[in-house]
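Quick one: the structure is below, and I'll ask about it shortly.
Only a single protein chain was left out; the remaining protein chains are all shown in position.
Chain naming follows the written order as A, B and C, and within any one chain the residues start at number 1.
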């Protein structure tokens, strides 16, 4: 059994980790920290876990995280980099679901997250936790920067095209839509039911933190200069992410060959489903599961390919992906504890 | 492995059975019938099942249901009673999720479902599939009438009070609220998103089919005459049911004793959670799980007890309960394949 | 033109007043106060008002409210009673949408709102702002306590029955359901989209502030002792309230006579619609309008009558009702500026 600790278990990625671990056959939950809720049983805050998670939140000071095999940070940006050095020194692996170890470009990190990076040398050894594109490094890593939700869809959607060199990498347009849980469990006006329900809006159109992360990763897949215009939108649904990715074709390629690029790329991937050409994946077909689905379109057989990507932002876009990384780091079957069938309807 | 067939796999209780079976370790899915979709892969209609359910819908005529160990009917009322005799004769167990084998009172059945009952003698041997109140009969049964969603909440909510004889059984008021999936997957105006969203209404206030079923079962729990006023409402959510049950106390009893009635009644039940006195259970704490949660209130310490009951109408209210019955009928651990943690948020 | 001021224009009842006033032919908006948003154009916070409301929020200190003809308080409980004396002394009428002037029973006020009442003598002259039951007093009043949303439905639903003396007043059960906007525009976890959406729950079952208000008012309609069990629930919709009211009949009365009680009571009321006996009113049929609709049921022709009442909690349940009072206080046609057709779908 892997002894697991969670720092920051009160947010949505935290409770999603708890849900997954409660059904994971190789995990023993050791500690869930919350300074504010110290002593409160986890299942009191989340009655969905009654009878399934027996421990209480503990103060970070008392949590004995160094006795864990791995600690997940489901915390605001900046927390993991403060605590990771001590844990790693004690032989504990670390998986950060925030941004502290995602961006190798420290200047970009500091610009977008508005804080200095406190351990640049650790950052260098951190593995970017997207198994489909970085599996071997994850297996060997003791420190993971878990990808952002939007970047996961953009990378898996563009990767086969960029690797094959069939698109103009300089003018990618990613029009992305996320469920409201992506905003986290924070007391804020903008994500109140009465504000976000029966409504649709874009946000961060002039610039969003997930652009530099995505650009850095996409740049590894091609020698061409990558340019990305990323537009996030907020959808009145709890979970789910839909990315509509546009790319101009730079080479003559027919639709069957396009489709083959994706099917070949992901044929052995348990969590990436390439649907038939021309399909319209729905976010709900991934709800509460670690699946990500992709479908290709070529409107009017023109020079633009449209890649549709859906996932559950809290699972493949966050906590499920983190557990997938953990499985790899500890030599488990990659799918262990992650084979939940999506909840539909 | 139990060989399972599903008649009518295209509705919501059907696809929920498919979701549960895809994760059930002791089930081998043999056939899913749909006359209309004969030949279509199940996962084409429900892409959430891609890679998890490999078979196609088959016409009822070709489905070889007699080779199954058990057949579930997730069909409109009237279908199961037409096919059950042949299956039972062939040694196949039958679980009907519709109303054909719920009501022993044939006159009531015929009044409310507006069709004659075609096999009254089979009806007599059918077990009512509510394990918490009828477990031993279910274990021995070859034919199950799976309870309605509303009746499940009303019975489990009122049972400890009726058995203890502490309430006035003659004037029960059950104000119940259901998510829209309870109306099924039928092309109808009234359950369109644009009709049912951002809206709330009662329906069937002057009389609803679930009243006679509930009355018949509640009557078994007490010698008193049971009177029930049942008011269903439609909530703009997909899954979930919340029953607010009112009863006047007929005996002097304090709150601790009331609470003890429920805790004692359900202390060994894996799927019934009695929450602390005065709790407010939320439907989402049962979402996509087989859990049912109960909490008691005594407003102003007056003479009325209020019982709040929540469940997922498609799981404990339908397909999960049916699988719970199957587990019992085949001597499996009752919780096999049903221990999914509720999906929250 | 009536010169109107609004104290606390940033909440939902405040912006609803602004929406109504922007279309009210006899109102000139003088000031909208918000200490926090001083100087911000109202239409910057609420772009729905761009081009329709030209003024900015002003600090309460600078708002010159004493130059208004009437000031509405769309504020937390306790604000209006602090400022009302000065305004009234300056000849300004006051309409409070909070609870400061609703309850004549000061002990009850202080128990439920947990603050001393600062002007009991003003409270005595305050008129309870429910025109259908208190029209003449409102016309003459200079100070209005605008009813709570739930109490409006309970009073208009029970009044004809209580006045006629046909029900047992001692054991009323009101099972009520409200849209989320009733919780106000406050940064709170419990009303986040990801918490309140796709979910249903009761709250305050053991006791709620709207009980004493309703009891006090219902008591005026009958000499019998009134007992009320009031259970509020939260519905995942923005606007709308549905009250399901139960009462045992104390006299022999047929359904036509019951229906006549309501039709007679409300035949001249522009904002109360008595639907045909046995109807199921939907909340959306009142959306964004000042209409309240009522329908009667008599399940199984038994001894219990069920009254279904729907309204928009922000309009007839709050701001629209307040404007209705204003119209009466200033001698306008009662319906002025309030004849918006409900928005459906």
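As a convention for this text, contacts are C-beta pairs under 8 Å (C-beta built on N, C-alpha and C of every residue); 3 or more make two chains touch, one makes a residue touch a chain.
As the structure is a prediction and not an experimental result, all values here were calculated from the model.
The chain not shown here is touched by just one of C:48, C:62 or C:170, and that residue is C:48. Of A:82, A:107, A:187 or A:205, it is A:205 that touches the chain left out of the display.
From the set A:24, A:185 or A:298, the residue in touch with the chain omitted from the display is A:298, counting the whole complex. Residues of subunit C in contact with the chain left out of this view: 12, 15, 19, 22-23, 46-52, 181, 185, 197-198, 238-239, 273, 275, 279, 281-282, 284-289, 293, 314, 339-345.
Those residues of subunit A that touch the chain absent from the view are 171, 173, 175, 177, 179, 194-195, 197-203, 205-207, 227, 229-231, 233, 235-240, 242, 244, 246, 248, 278, 280-284, 287, 297-300, 302, 304, 306, 308, 310, 345. On the side of subunit B, touch with the chain left out of the figure occurs at residues 12, 179-181, 183, 185-189, 191-198, 236-238.
Here, only the chains that are shown with their structure count from here on.
Per-chain CA centroids place subunit B at a distance of 39 Å from subunit C. Annotation for subunit A: residues 12, 181, 185, 197-198, 238 touch two or more other chains.
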